[in-house]
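Take a look at subunit A:
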Amino acid sequence: MFRLRDLQHRYGPRTVLKIPEMDIAPDELLALVGPSGAGKSTLLRLLHFLEKPSKGQLIFEHNRISHQFPVPIAVRREIGMVFQRPELVDGTVWDNVALGLQYRARSSPDQVGKAIEAVELEHLAGAHIRSLSGGELQRVALARVMAIAPRLYLLDEPTANLDPRNVGLVEEIIRDIRREGAAVVLVTHNVYQARRLADRVALLISGDLIEVSPVRQFFEDPQDPRSGAFVRGEMVF
Partner candidate 1 sequence: MRTICSLTVVLLALLAAAACGQIPESQNGRDSLRLATTTSTYDSGLLDAILPDFERRAGVRMEVVAVGTGQALEIGRSGDAEVVLVHAPAQEIEFIAAGYGTERYPVMFNDFVIVGPLDDPAGIAAAGSAAQALDRIREAHQPFASRGDNSGTHTKELSLWVQVGGAPEPDSEWYFSLGQGMGETLNFAEQKDAYTLTDRGTFLALRANLPHLELHYGGDSPSENPDPGLYNFYSVIPVNPERHPGLQARLALEFVNWLRSPETQRAIAEFGSETYGMPLFFPNADGAFSP
Partner candidate 2 sequence: MSPLGEIVILTIQVSGSALLLAAGFGLPLGALLGLAKFPGARLVQLLIYTGMGLPPVFVGLVVYLLFSRSGPLGSLDWLFTPTAMIVAQSILAFPIAAGLTVAAVRSVSPELVLQVRSLGATPGQERWTILRQARRGVLAAVLAAFGRIVAEVGAVLLVGGNIAGKTRVLSTAIVLETRQGNFGFALALGLVLLGLALIANALFLRLEGVRV
């Protein structure tokens, strides 16, 4: 689905991301782990075409994205993103979940209703977002992306600010997404979450891609000593 070749991104003179080669398969869940400042969020922004990479190739399906900025809206709409801190528009849960479809000039109450159901917020569909808790807001943010049924989900620490019950709910929703056949890139701080959900795990440290391995191998027989250290919760540089 995605092919990254010799990808580099700089802010001024500082190289914040350097990935010689990485692929994302159309039906996998790839967990991005690594300490703060490792470049995980930068990578998500590049995958979402919110920024143009400084160097290298970014190939989505058959589109050489790195060569066509601004990216055509039709290509952008294949991808959905859930942010760490959701920002919702002033209105009801339904208004927010229907927004993406509205942008696509599609009115599909069924799809909106299904997405709200999937995040277990049917009882709050008509409620204004002001009356929602943090966990409920994050589930609305998931539902608004699910309503547009993207082929690739980018999830940026979607459970970082949630209580355990909501973490469980959101992880269940992520499994549902997988069942629909979409690919997911999940940025997480939580190695246990990566182990529970991911097919493959990628470790980034200071902008460098250290290792990409199937989940079992990453946790049990890592290729790089720093992966083992990271899993054990030691400081890695």
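Everything below uses one rule, namely that a residue touches a chain if its C-beta (ideal position, glycine included) is under 8 Å from a C-beta of that chain, and two chains touch if they have at least 3 such contacts; residues count from 1.
Picked so that all candidates are chains of the complex that A comes from, given by their letters.
On a predicted model such as this, the values are computed, not experimentally measured, just so you know.
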Touching subunit A here (same complex, options 1 or 2) is candidate 2
Within their complex, subunit A touches candidate 2 through residues 48, 50, 73, 76-77, 80-81, 83, 85-90, 99-100, 103-104, 141, 144-145, 148
